[in-house]
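Omission of a single protein chain aside, the complex is shown with its protein chains in their original locations.
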Amino acid sequence: MRDRTLWTWHVGAGLVILVLLGLHMAIMHLDATLGLFGTGDVEPVDWESVVSRMQDLFFTVTYVLLLGAALYHGGYGLRNILLELNPGPGLRRAIDVGLSVGGLALFAFGTWAALAAPGAATAAGG
Amino acid sequence: METRGHPNRLGILGWIAGGRWGFERYLYALHRVTGLGLLAYFVLHIFVSSARVLGPESWQQAMDVVSGPLFRAGEYLVFAAFAFHALNGVRLAILELGFGVGRPIDPVYPYATSVGRQRPLALAVMVLAGIVALWGGLDFFVLQ
Partner (left out) sequence: MGSQSVTFRVRRYEPGTDSEPRWEDHRIAAAPGMTVLDGLWLVKEHDAPSLAWRSSCRMGICGSCGMHINGRPRLACNTQVSELGGDIVSVAPLPNFAIVKDLVPDLAPMFEAHRGLAPYLVREDTAEQEAPTREYRQTPHELERYLQFSYCIKCGCCMAACPTVATDPQYAGPMPLGQAQRYDGDSRDAGFGRRRAVLSGGSGPWRCHFAGECSQVCPKGVDPAKAIQLLKHDLVFDLLRLHRRAPAAPVAEAPHGAPREGIPAAPARTVTDG
């Protein structure tokens, strides 16, 4: 795919991340002031909070979406930096292939974790 | 194309120290550094948070590993990096899609540039990023 298309997707993915990661940060790290999740004695990283998010379809879908958008955005950004270091043609190809394969592998692993999570939560008695 | 004579490229030093050391050049350099940091953290995060699939014990073990003060400080750095990268990214997306740089003008000395035109936006997003980072600091270290 040509750089014009890749770049346009990069900006689009950035916008998706802005919304979803902004929400994620607000839930996980601004919990004391916003209290969006795990208020009171329960922390957002406590197992009970984790289980309730794992069983929520909204979180499963947005996790996968955020995972894909962030991997693409980060992968393209890293590619930018690496290609601007002027690697040779062979290394250029290796960067493209390596980032694509690595990104897809991480996406597959993260997606599996997100999809397997509701079952795991049920099995653990959540 | 082949060049003649002594190569005189500034190299990576030129990413931060090419010419005038303008404000936007610092933002450009910081955007790269924070982007790399966020990507590294994100990959680690995928693995750590996947421990939830293995049940509550594994999850607790993973949380114990990353709950030390060093990780907490590192996590805050990631939060601050996100605040900067996201807000500066919004500025870049607006500008790089051709909005906010202005129409072509008649260049009359002293020249007005698109860089000067967008500077209020650059300052505004930096102030906003500072506020979000401070807010995060309050949440991370004071109110816990």
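Assorted remarks:
By written order: A and B. Residues from 1 in each chain.
The definition used in the following text is that contacts are C-beta pairs under 8 Å (C-beta built on N, C-alpha and C of every residue); 3 or more make two chains touch, one makes a residue touch a chain.
Just so it is clear, the structure is predicted and the values come from calculations on it, not from any experiment.
The absent chain, not drawn in this view, touches the displayed chains A, B throughout the complex. Summary of contacts with the chain left out: across A:T33, A:T60, A:N80 or A:T111, the touching residue is A:N80. Among B:A81, B:L95 or B:V125, only B:L95 touches the chain that is left out of the view.
The residue touching the chain not shown here, chosen from B:I12, B:L44, B:V65 or B:I131, is B:I12.
Listed here are the chain B residues that touch the chain not shown: 1, 3-16, 18-20, 22, 24-25, 28, 31, 92, 95-99, 101-109, 111-115.
Residues touching the missing chain, restricted to chain A, are 2-8, 11, 80, 83-86 (touch as defined at the top).
Quick note on the criterion: only the chains that are shown with their structure count from here on.
Listing the residues of chain A that touch chain B in their complex gives 11, 14-15, 17-18, 21-22, 25, 29-33, 45, 47, 50, 54, 67, 70-71, 74-75, 77-78, 81, 85, 106, 109-110, 113, 116-117, 120-121, 123-124.
In the complex of the two chains, the chain B residues touching chain A come out as 12, 32, 35-36, 38-39, 42-43, 46, 49-50, 52-56, 59-60, 63, 75, 79, 82, 86, 89-90, 93, 96-97, 135-136, 138-140, 143-144.
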